[in-house]
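What follows is a single structure, written as structure tokens, with notes after it.
All protein chains but one are shown in place.
Up next, subunit A:
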Amino acid sequence: MSVEPEVPIVQVEEVRENPVLYKIISSDNHVFTISEHAVKLSKTLWDLITNLGLTAENALDNPIPVENVNGKNMETIVQFCERHKYDEEEPEYTNYIREFVLPEWDRQLLSIDNEELFQLILATNYLDIQKLMDYCCRVIGDMAKDKTPEELRIIYGIPTDAEDDALERSASDSPGPSG
């Protein structure tokens, strides 16, 4: 894969115990290697690994296909998981606003354009990576700082009620798959 990373590459290393590595194939057929501790940050992937019965012996021979995530996003996700694999478990964030400090390394990792960020959140949501979700959403939430309602409308592309109604009407008027 020839994606140019904009952030420091995190080497996959398991120094604290014997390395167990897994292979993941993205929707565009890029192959990634990820350590056991890192892959555990994704509830979806870890459930899949458990259900498939992958072990240290057969893991690398059985790559896991992830149809919903492309190579670019998967690379970011693997970097993130490797970086945070030994982090202590944090309590789930509730309604307490901005209660954590976003580390500079992660802020840099997530300094991508809005379209990429949107796709990354969809991937993160699918792979169920709580910490990355917290960080991505924090970056998006921070866009609202010191903004007026009309500025927010532009930043978040919020349609007016009339635009939403028109969109809904055109969706209901358009013929369905069989029509």
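Here is the rule we use: a contact is a pair of C-beta atoms (placed from the backbone, for glycine too) under 8 Å apart; a residue touches a chain by one contact, two chains touch by 3 or more; residues count from 1.
In the analysis below, contacts and distances are computed from a predicted model.
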{"item": "Name under which UniProt lists the unshown chain, selected from \"Ubiquitin-like protease family profile domain-containing protein\", \"Iron hydrogenase large subunit C-terminal domain-containing protein\", \"Glycine cleavage system H protein\" or \"F-box domain-containing protein\"", "value": "\"F-box domain-containing protein\""}
{"item": "Hidden partner chain, touching residue among A:D28, A:E90 or A:D164", "value": "A:D164"}
{"item": "Touch residues of subunit A, complete complex, unshown partner", "value": "93-95, 97-98, 113-115, 117-118, 121-122, 125, 133-134, 137-138, 140-145, 147-150, 152-161, 164"}
